[in-house]
Structure formats: structure tokens, C-alpha cells
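First the structure, then my questions, so here it is.
All protein chains of the complex are present and in place, except for one that has been dropped.
Order as written gives the chain letters A and B; numbering starts at 1 within each chain.
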Amino acid sequence: MSVIETKELMYTYPGATNSSIQNVSITINKGDFVILTGPSGCGKTTLCRCFNGLIPHFYNGTLEGEIVVAGLNVVDHKIYEFARHVGLVFQNPENQLFALSVEKDVAFGLENVAMPRDEMRKRVDWALKITGISELAERAPDELSGGQQQRVAIASVLAMQPDIMILDEPTSFLDPLGAQTIFEVINEFNKKLGITIILVEHRLDLAAKYANRVIVMDDGKIALSGSPKEIFTSEEARLIGVGIPKTTKLYQHLLQRGIKLRDVPVTPDQAAKFLREVLMHD
Amino acid sequence: MSVFEGFKFRTVTSIIHKLDPRIKFFFVTVLFVMAILFNTLPALIVLFFIPLPFVFLAKVNRQWLRSLRGAVFLAVFIFATNFIIGYFYPNQSTEIVGSVDTLVEYIIILERSTAMTLRFVVLIASFSIFFLTTSPDHLGLALQQSHIPYEFCFAFTTAVRFVPVLADEAQTIMDAQKARGLELERGNFLKRVRNYIPILIPLIVNAIRRSLELAEAMESRAWGASEKRTNLYVLKLKRADYILAAVSVLMLTIAIFIWIYIPIPSLTQLLSL
Partner (left out) sequence: MIEVKNLHFTYSTGIEALNGINLTIDDGEFLAVMGQNGAGKTTLVKHFNGLLKPTTGEVLVDGISTRELSVAKLARNVGFVFQNPDHQLFSETVEDEIAFALKNFGFEENVIKKQVDWALNLLDIVQYRKTSPFMLSGGERKRVALASILAWDPKVVILDEPTIGQDHQQKEKLQQFILQLNAQKKTVVVVTHDVEFVAECNPRVLVMNEGKILSEGLAEKILTNKELIEQASIVPPQITQIFLELIDLGLPTDVIDVHEATKILLDRLRKNS
């Protein structure tokens, strides 16, 4: 069942001469965990903004083609109508927290849709628990680390109980452990709550193991789409400049020298497992 | 900037902190009105002592004193202005006829200037307690429940939230430019002002960029979805609030009564000079 469908989508920012995305036709299905990647400027951020209505309603400009998200045509509905279906988490954690306490931030969206207080309280506590930050409920945002702030942003989006969550390079400012925590949290959302995830990332080595699909964009267009294994072993991906995880590179180097592992490893554990088989077998 | 230190909220709790901000504000306004009504020294001295028990109960003695200390400069200025004007135009504000000649007449002018200064101090003292014992989010909540449009309340709390962030950013920008040879301490006045351009421009540009990102985040979380917003927190009046409200109303009534019927003598009159 598709949750996002676009057909030949094209968008030009106001005042720009070239379009930022062209001819984008993709289908995202319920329960997918998609990694959206590509070189800087390829249009991934622009595409994400189309999924919750920021484009065209906040940014204006010219949007052509069709785009349907959660059954709603993006052009015909206001941004706040999408907020209950699509959550968008941005790169900089600091600029997504406006309240003076964590739980007030998590409640922000719910306050906006005029949810009654009792229901709101339950939702907020639930969102904090699932994101693992219940003990931070009454803290002020500037007392938190970057990783904690980002988890608050994620909890605020989760509180709206969206079907789809889009995260635009959420771990840019975090160290690898912080990044891992974020990926584990959103993986929980995907596997346990059934939320469709679209993750824009460059750090494929850390995120790959959770995804069932990788979409590579280049120069405003969709260049490749497939499973992580397919994309990581694709020559075209390498040429576009996608950061292939070292694990897969090792597989390819061995393959070139005539050693074939059982399958394409995407994580170090998988690689160790397959290598063990080959090393013990001989 | 010590006068601002005296207004900054500290995370301490006391009975005063727990009082409803709207009632506290009402109380402080009553003090303000009383300070305006009375212009004689004995009355203002009494008014000055009224906030003191609140300061002790709220355990904010040090910060409160700091705000008063910060106001000293302005207080001296007010005193000097009043004294000088009082000396040259004594008939405006006192019963002195002609010019100021005798010692008694000098003392009258002195008393008058002190009274005006004390009025200013009472103002600072009362409002300082208000800000010291009211957290910004309580304040924002009070504004909201006082039916001030949500956009303003939101602007207020967001501004408070980002002040430390912007302060940090300003420091980082200064560091970055110092590391490129910018000397902020040297040069004449004009040169120093020009030296702040490499600090101000990134600060302003980044503030604009930040607002854009905030706006995106707000829109994405259903800003504007409903005319009537609900709230996670709610301010409820408790017994202590009702007591303070009653006390304030009582104070105001007594004050107006005294103001109309009982003229308070000035200090010089009291001392039968």
C-alpha cells in the first residue's frame, strides 16, 4: 500500500533559473525504511519538503507534476493538515525546540490541533517513553546535549502519531554514538509502530542495516533505487559519489581477486560472519 | 549589566515563586500606583519596606540587592535632576515662594529630591521581585491566560529561549574573527564601532536563517491548525493567590482613602521646621 506517490514531480524555487528536482516519480510503501542519499545539492532536501507541504505552501515557487501523500493531494491541502500524517525532523536540533521545557515542546503540535489536556498529557508521556527521554521531561532545551535535543525533536513529531516520518540528516551534528542512538530509536518506530521512515543521510555505514530501500538522487533526478545491497555494489552509485560502506568495499575487493562471500555484507557483523565461513571452509 | 542581573529568573522555589504571576503582577502594580499617589518622604519610606518581607520569603536577597545596586546610577541622576530643577524653580513643586534662600528651604528641596528618587527605587524594587520570582514559562502562560493573542506569548517565550543561544553564538563569532586578526580592544571610538561589523553581520544573517528554520519546524507541527489552542499546563489560582489578591485590594483601598482624606506631612513639616 503506497503512502507517498509522485509522478514526474518538478519544482523550481522562486527566482531560481533551474529547477531543483525534475521528473521525480517514486512510490513509497507503508512500512518502508528508505534511505535517501546523494551528493550535496542533488535535491533530497527539496524532495522532503514536498512530502509535508512546505513545498509549495511555505516556499511558493513552481511545483509541477503530481504528488499524493497519505491519500491527500499536497497542492490542495494546507501544511497543518499534513502534520498528523507526516512528521519532519530537521538537521539542526537547536532550531526545532522553541519551548522552555522538553514536555512543552513535545506538546507543541498537540496544542496546535487543540487536543484536550488529558489526552495531550497521555500522548506526551507516551512519546517521551518510546523515545527514551522520560527523565528529561521538565528540563530546559539549553541544558541538553545535541543528541538529547534531537531526540526531543523526534518525540515532538512522534506525539502527533504520524504514519510517515521524514528525517533530514538528523545526525549531522552528533557524534557516532549519538547517531547510532537516533537510528535505533527510529528503527523501533519503523519495526514496532509500523511508521514509514524516510531518512536522508550521508553516513550510510551506520544507517544501512535498518533500511530496506535506498534511493540515490543526483542533480535533481532519481538516479537509482533498490535494496541497500544492490545500491552498495552498483558501479553507478560509486560514480555518483555515494559513500559506500567499507564493509561492502571489502567484499568487492575480495570479489575482484576471485573470492566470493555468501552474500553482500552491509554491516561489519554480516561481513565477519561470511568471512568466517570462507576462512574456516578452506 | 548588573541591573539586568537583578531581573533574571533563578531556578529556586519558594512560596512566592509558586504564586500565580497574574496576582503577583497585580500586587506589584498596586505598589506602583501607591508610589505614584504619594510624593512625601515618610509615605515612600513606608512603601519601600512593604516588598521586603517578600524578598526574604522568596530567598532572592542577593539578586534583589544587585538590581538595586544597578539602579544606583539612574537614581543619582534622578536625584541630581530633581535637586537642580527644584533649586531653580522651587515654586513648581513646593510651597516655597521666590527663590531658595534659607536652610529650611534647602532642606525642603533636598527632601523632595530624595522622595522622587525613592519613588523610582520602590518601582525597581517591586518589579525586580516580580521578575526574580516568575519563571519565563510561567510568565508566558500568564500572558496566554490573560487572553493576550498567542502569537505574542509565543514570540515572548521563544525570545527568552533563544537569548542564551544567541549570546553563545555572538561569543563564537567574536572568537572566529579574533582568530583572523581582528582586534576589538584597540582604536578610537569610530574604529571600534567599525570593528563590530564583522561580528554583527554574521550574527544577524544567522538569526534570520535560524528564524526560517524555526518557521519550517513550526509549520511542520501544525501551526495554525486551530483557532483555539489548548495548553499542556494551566495556571490555577490557589488559596495563597486569593490571600495576596485580597491584601493588594485592601492596600489599594486604604491608600486611596488616605490619599483623599489624610494628607501626609512631609518630613520637614513633621520636624516642625
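Here is the rule we go by: contacts are C-beta pairs under 8 Å (C-beta built on N, C-alpha and C of every residue); 3 or more make two chains touch, one makes a residue touch a chain.
In this text the structure is predicted, and so the values were computed from the model without any measurement.
Here the chain not displayed is in touch, across the complete complex, with A, B. Interface note for the absent chain: among A:K30, A:H202 or A:K221, the touching residue is A:H202. Listed for chain A, the residues touching the missing chain in the whole complex are 38-41, 91, 145-147, 169, 172-178, 180, 202, 205-206, 241-243, 245-247, 249-250, 253-254, 257, 259, 268-269, 271-272, 275-276, 278-280, 282. On the side of chain B, touch with the chain left out of the figure occurs at residues 169, 172-173, 175-183, 197-198, 201-202, 205-206, 209.
The definition used in the following text is that only the chains that are shown with their structure count from here on.
Centre-to-centre, using mean CA coordinates, chain A is 47 Å away from chain B. Chain contact summary for the complex, chain B toward chain A: residues 135-137, 140, 154, 157-158, 160-161, 164-165, 210, 213-226, 228-234.
Within the complex formed with chain B, the chain A residues making contact are 52, 54, 58, 78-81, 83-84, 87-88, 90, 92, 94-101, 103-104, 107-117, 120-121, 124, 141-142, 153, 156-157, 160.
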